[in-house]
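Dumping the structure here so I can ask a few things about it.
The complex is shown incomplete by one protein chain, all other protein chains being positioned as in the whole.
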Amino acid sequence: MNRSVEMPALDAAAAQQWQREYDAQIGKDRATVNRSGIPVKALYTPADWDGTRHLHDLGYPGQPPFTRGIYPTMHRGRTWTQRQLIGLGTPTDYNLRLTDLLSQGISAVSLIPCNSVFRGYDMDETHAELLGTCGTVINHAGHMDEALAGVDLARVSCAMNDPSPFTLFAFLLVTAKRRGVPWTQLTGTSNQSDYLSHFVANHMFYRLANAGARRVLVDQIAFAIEHVPRWNPMSVVGQHTQQAGATPAEAAAFTLSTAIQNAEDCIARGLDPDRFLPRFTFFFDISVSFFEEIAKFRAMRRLWGRIARERLGAGTPQAWRFKFHGQTSGADLTRQQPLNNVARVTIQAMAGIFGGLQSLHTDAYDEAVSCPTEAGARIAIATQNILKEESHLTDVIDPLGGSYYVEAMTDAMEAEIERVMARIDAVGGMYAAAESGLVQRMIGESALCFQRQVDQGEQTIVGVNKYAAEDNAASPAQPKPDPAAMAQHLTQFRRWKALRDGASVKRALAALAHAAESPRDNVMAEIVRAAEAGITHGEICACLRDVYGFGRPLVAV
Amino acid sequence: MTIIPKVLVTKIGLDGHDRGSRIVTAALRDAGMEVIYTPPWQEIASVVKLVLEEDVDVIGISSLATDHLIVPKLIEALAAAGLAHKPVIVGGIVPDSDARELEAAGVARVFHPGSAMQDIVTYIRAAAERSRAAAYSE
Partner (left out) sequence: MCMASAGRLSRSRPLPATDHERLARAVALARSGDRAALSCALTLIENGALVSGEMSAEWQQAALRCHRIGLTGAPGAGKSTLASALIGEFLRRGRSIAVLAVDPSSPITGGAVLGDRVRMSAHADDSRVFIRSMASRGNPGGIAATTGASALLLAACRYDIVLIETVGTGQSEVAIVRAADSIIVAVPPDAGDEVQALKAGVLEIAHVLVVTKSDLPAAERTANELTASLRLRADRDRAVRVVPVCAPKNHGVQALVDALETQRPRGTGKQDGDR
């Protein structure tokens, strides 16, 4: 139905009538505020946002201000990448799971390494009980080759969950080289490469002290732009801060501020924003706060387009595009009545899809209990397929565009995000804000605030503080790596290490340390050389920790 | 003279998420207890030394990402240092079967996600008072 814009006088009268009737019938109304603290009204009308603003505030998909999408075709042309984060056990275990998932329709690889790898250790340097429980134990280039056996690196996009110093990226490059795949054909992302988000929120990824992490990140970006031009070396992370308790608007603000910080660091290095910004990607949490998340993503798309152009000086449209991967929020999932999580993940995934993401990971329903089981992982993928192919959610681009509520909320989220960004700017940018503890304090306060709301019943969590059932089914056992296989993996690793030429190991490490200490060298290039020379992940991390300092997050309550 | 419970909130192993441990620490402080709060990745030997020097009443381990699998090693180390009488509780993501194994290994209680903060605070206070009474009553 085609409506023309209402005449103001008639509209005002009808609005007043509605308000009167609403007030009379509603009884005790509740004041609603979303997670970012923005009030949510009962009704939105053209008074809140009207269609005359379409061209200026929304634009067409693929055109500034990008509110409706970064590409003209969006999901109708190319659906989002189904990129499930997986990782478990030995490289062989990983390869089996990966092959299975590829056959079910995931279109890209995402590799999660073992916690020991996140912490910068080789498998012979940590508690054996903790090997392979949540990710794959990869310590050298050969392991990467095993993990990706049968995967055509020239055609399949690979995301490595890989903080500084990007050893997994190095192992992937060496693997590609050995297989004769030119680096120019590799596509993928150094996922979660954002050291500031590790410093302030997900500390597990935090290995090198900030100054060193900053240096290595810029080196990696410069290296990738030059040698692996289709790779996204920068994944700015909003997920960590939101999982740690930041509100969606805060997480968005911290992320954009971090992106600005990293971009400015690259510009200071002499890199051209039109070359590196197209390779900046973002990684976000998607909570169950459905409309808020949609508004968040749309607001960020608009904000980033403006920032890239006006603040960072990029001239080409590719540099203005806000590309992001969304992960459904594990923090919203419950241990109680875990099958309910399937419904939650569906809502979160829909919010991400309507928010216009480029790539999506859906959590398994048992995520709150353990690292996901195979059954849980299958349902997570099926959920995406149902949304895509049964609900046809990809048929219309930005279907909620023009909704009075969604547009008003997009505007409100944008304002709130800018407000938080101004606070970060006031203390000198994201690096300074993180070092001073400001960001951590803000996250902590929001986390406490949310906890209070849950404790007081103001925020319902079904099955936890309301609709709780006495007979919660026992949680499934944690899938654990086969101890015999892991023991063999460890034995083989030790043997392989012992067979290396000690002198060339020493030389490679000395070269790495030297590059790390020289301001003019590219540390990433040296890391790749070291990986090729058979230096292990733990050795590379230890060497750089020696030079730059062991990363210790600022801890405060 | 009032007895003020002294509680350790720490993380051993490899995980680095601290939202839960920070919230519990704040809740314990707000309930009038003294909390020693550490960063993640504490070595077991460091925790034992800390428990001995600080004479904490309760040891709280925050565990996500499977770190609970090494809690039995901590319990052994505490026992070897003569500290077996101090209760160890674990909060975080622990599958039920693993929780039962932990309790069999000597963990006093496992708190899962979704536990009410008040329940955690009440339990810890009671455990601390029991622990203190047992240590100082003979």
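The first chain written gets the first letter, and so on, giving A and B; residue counts start at 1 in each chain.
Quick note on the criterion: a residue touches a chain if its C-beta (ideal position, glycine included) is under 8 Å from a C-beta of that chain, and two chains touch if they have at least 3 such contacts.
What you see is a predicted model; the values in this text were computed from it and never measured.
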For the chain left out of this view, which of A:124, A:455 or A:532 touches it?
A:455
For chain B, residues in touch with the removed chain
1-5, 25-39, 43, 45-46, 49-50, 52-55, 82, 117-118, 121, 129, 133, 135-137
Where the unshown chain meets chain A, residue by residue:
452, 455-456, 555-557
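Keep this in mind: only the chains that are shown with their structure count from here on.
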When the centre of a chain is set as the mean of its C-alpha atoms, what distance in Å lies between chain A and chain B?
31
Per the touch rule above, chain B residues touching chain A in the complex are 13-19, 22-23, 25-26, 29, 35, 37-41, 65-67, 69-70, 73, 93, 95-98, 112-114, 116-118
Could you pull out which chain A residues touch chain B in their complex?
115-116, 118-119, 126-127, 129-130, 133-134, 198, 202-206, 243-245, 331, 334-336, 368-371, 444, 447-448, 451, 455, 461, 463-465, 474-478, 552-553, 555, 557
